[in-house]
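Complex shown without one protein chain; remaining protein chains in place.
To keep things simple, chains are lettered A, B and C as they appear, and every chain counts its residues starting from 1.
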Amino acid sequence: MYSFKNDYSEGCHPRILEALTRTNLDQTVGYGCDGHCEHAAALIRQAIACPDAQIHFISGGTQTNLLAVSACLRPYQGVISAAAGHIAGHESGAIEATGHKVLTIPAPEGKLTPDLIRQVCDAHQEEYCPQPGMVYLSDATELGTVYSKAELSAISACCRDLGLFLFLDGARVAQAMAVSDLTLADIAALTDAFSIGGTKNGALLGEALVLVHPSLHPHFRTLLKQRGGMLAKGRILGIQFEVLFQDGLYDELGRQAVERADRLQSGLKALGYPMYVESPTNQIFVILTQEQLARFQELCLFEVQEVLADGRTAIRLCTSWATPVEAVDGLLDALSSR
Amino acid sequence: MYSFKNDYSEGCHPRILEALTRTNLDQTVGYGCDGHCEHAAALIRQAIACPDAQIHFISGGTQTNLLAVSACLRPYQGVISAAAGHIAGHESGAIEATGHKVLTIPAPEGKLTPDLIRQVCDAHQEEYCPQPGMVYLSDATELGTVYSKAELSAISACCRDLGLFLFLDGARVAQAMAVSDLTLADIAALTDAFSIGGTKNGALLGEALVLVHPSLHPHFRTLLKQRGGMLAKGRILGIQFEVLFQDGLYDELGRQAVERADRLQSGLKALGYPMYVESPTNQIFVILTQEQLARFQELCLFEVQEVLADGRTAIRLCTSWATPVEAVDGLLDALSSR
Amino acid sequence: MYSFKNDYSEGCHPRILEALTRTNLDQTVGYGCDGHCEHAAALIRQAIACPDAQIHFISGGTQTNLLAVSACLRPYQGVISAAAGHIAGHESGAIEATGHKVLTIPAPEGKLTPDLIRQVCDAHQEEYCPQPGMVYLSDATELGTVYSKAELSAISACCRDLGLFLFLDGARVAQAMAVSDLTLADIAALTDAFSIGGTKNGALLGEALVLVHPSLHPHFRTLLKQRGGMLAKGRILGIQFEVLFQDGLYDELGRQAVERADRLQSGLKALGYPMYVESPTNQIFVILTQEQLARFQELCLFEVQEVLADGRTAIRLCTSWATPVEAVDGLLDALSSR
Partner (left out) sequence: MYSFKNDYSEGCHPRILEALTRTNLDQTVGYGCDGHCEHAAALIRQAIACPDAQIHFISGGTQTNLLAVSACLRPYQGVISAAAGHIAGHESGAIEATGHKVLTIPAPEGKLTPDLIRQVCDAHQEEYCPQPGMVYLSDATELGTVYSKAELSAISACCRDLGLFLFLDGARVAQAMAVSDLTLADIAALTDAFSIGGTKNGALLGEALVLVHPSLHPHFRTLLKQRGGMLAKGRILGIQFEVLFQDGLYDELGRQAVERADRLQSGLKALGYPMYVESPTNQIFVILTQEQLARFQELCLFEVQEVLADGRTAIRLCTSWATPVEAVDGLLDALSSR
């Protein structure tokens, strides 16, 4: 039974495994100071057209987010996020554990806007409120939606106007770029820091954190070590990002994940299933009756998103670079044969 | 030029790479709830003869230490450590960043004793002092020394008497067990929590944290997620520990590292080099004159431990399971040919 | 122009000032270990009929709340609060700064119920959520409403059922008791910890924190010192609570504050002003048109609570033990003469 539960059900892309195997017994220095990490950072700096950015390779996504927040904020500040943001609901209070409040606001389709950001700021003017210090957004969002270049530009201008750092969580940025007009170079130009997800796009583990704003640079590696995000064999992250950023593999895997999702979503729509949200990326959200739900449970694995007031259930189906066309078509065939 | 800089210069043991390759495209659930993690935990529970222990797989050593401390302590408590302890000097203030003070005391050869522990407690009786809540020790220590079963038993009794949790950092426990009478089962019987190091003994990354004391069990996974130590593809940790704990590989790699170090240390002693500390494990500490230091710098890579008052330099040479006999003999030959 | 801005516009009750003056040059030990603190604690233990409770005198309300939360929670836990709760919106992120998330839910009239508490718990079942560890409620609430004995009993039973500590913020508990059937003894029987506000009921400063549950007792004074809530001349808190808990002064001042508010609220209603919320205690909330608002601004000082969607403004008028009847009548007269 195929699992559409998430986009990290498999290991890594075979080319990554080959690279890990090929270099396995080479000796390198530790803690991400090796040649692979340096080379991977250089490739990323080139891809984002930002020669002065710092690039750090970090073990996971929650770690990356809490480090970005720690680096950006002073103790009296909080971070603005959509209510559906990953840091608000899916990280076990990681941000609060670093001492900062997540300042949430409900956001249609999980997407922040300048207007929403200003609303949060207006609500935190008093000195008895934590002061907004940065904006967190994810692209693709937790609902699969994406920001256009125009939208991110507007948010960027708003943040600069308000004196807020802007951080973009790019755990699924490859999938976002596959369908939007935003490039990594745009993101680097418009944000102060962002992450480039490895785990959900072909790597065994690892995110690249890009620190664009120079005020975030000093001693970041000490912070990284302090919070436990630095690997002794840091090279295994460098090697993976080297492969991902050579010959366009990173973009290709993002596109592949989205193509599978698109095929699945089109098929489901053709079969008459309503969508919970219109997602153009690799997470799709279908609304099912009780009966349909039971049928899906026989056919594949997935996550429940929400039980709706009318008794129906919204579920999430997730594809990745590793999802075979056959798995998609097999599910659609089984559903249509009913 | 061979690097004796540390015991994580190479990738992983070939059998681990084979297992990662063999399972690469299998689908599993995420976050360490997969069958490999379960199997690895079962193997470890068997190896430590502690069927009720919780086993968690964590991305790195600093992460493991800060999680253990967070789980053991209340906010008004501190952790007792030898002044040379890893948490005291090598983790960028990771423990303080979780809100706790490291209560240090100089300890001969880096080893705590009941007497030293009592001294720290006596010095923190007043309510204006952080209250000692646990003891941290590492085995092998940062100076390569090890605890005997009798020594650990005495410390364990002391901690129980004083109401302190006892945590053993086993980043190099395989190397310690290769030369001491302590077994993992002994450690499980004598401590409240301990780690079993993967990174320095054949794994790409990862430590197993064993929570023996039941009061440490509730919701530990939420803490693990909160501090960023949980991997989405948790299985890559499970797979590695499965391999390490099958067919005695974990012990074998520890022995192998120590054999190389022993060969190196004996050779150096035969050549007349004095030792900075008598270490039976895989870190050895040699005292060099200025001239000898220059010679070593031509021949291999290593870490400087301390510049002594008399101008000589103590260096650390580290071996691992991956160190070839040829590298050891090559260094010794080059030194003796002089 | 009289200020109805808050209930801490004046200094302290004259009897407190007399006691401070009378004892001023006596020598005592520091840090709240003096005879006045002991006596005040004994008086409180008697008033709450809880001979085993620990009583601590703390400099302020935010300090008291953050200490109670720190004492109750483990690092992976959060605190449930009404969205209007003081810790949620008026303490500059004090709870988050101790590492814990405030888990809020909108609550009618600012009052939690077992049903609301269960809803928060249900929404935090997953291990990627901070785990609810305690419930925070204030009585009187931030909207002036109060809990009945039956209501608090139901919440208490719910918390015990769910394994949650229950903490009641009693910054205005005197004012609440003046109009509800709850006594301090009831509160002690139904909660695990609660505070007895001094600042808003006759003292210059200071809250008494009552720790009922024995698991909160160990080393609380170390925590108190650590967070900066312990005064060197702790006796000035003890002396004030001695006076407040002798001859029924504490209850009398609460009643006095409520009588003034009642007189004001009745008068305003008689003049046709609608209320924003029906508050029986010393904070009253009136809805004003633009024109009325301007008139009020000429006549007295107050806080704006909310600008309503229809353009009208809800304001808060606050009375205290120190509010003269003349100030109330003066305002009413001026309003009616218009």
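Going forward, a residue touches a chain if its C-beta (ideal position, glycine included) is under 8 Å from a C-beta of that chain, and two chains touch if they have at least 3 such contacts.
Remember, it's a predicted structure, so these values are computed and weren't measured experimentally.
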Looking beyond the chains shown, say which of C:222, C:256 or C:313 touches the absent one.
C:222
Can you tell me which of A:225, A:255 or A:316 touches the chain that was removed from the display?
A:225
Contact with the hidden chain (one of A:70, A:199, A:240 or A:283):
A:70
Of the residues listed, B:92, B:222, B:256 or B:281, which one is in contact with the missing chain?
B:92
For subunit A, residues touching the missing partner are 70-71, 74-77, 98-99, 127-131, 219-223, 225-226
Since one chain isn't shown, list which residues of subunit C touch it in the complete complex.
2-3, 5-6, 8-12, 14, 17, 20-21, 23-30, 59-64, 66-67, 91-94, 97, 199-200, 204-205, 222-223, 225-233, 235-236, 322
Interface with the unshown chain - residue positions in subunit B:
75-76, 78, 89-93, 96-102, 127-130
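Note that only the chains that are shown with their structure count from here on.
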So how far apart, in whole Å, are subunit A and subunit B when each is placed at the average of its C-alpha atoms?
33
Averaging C-alpha coordinates per chain, one finds the centres of subunit B and subunit C separated by a number of Å equal to 50
Where subunit B touches two or more other chains simultaneously, the residues are 222-223, 225-226
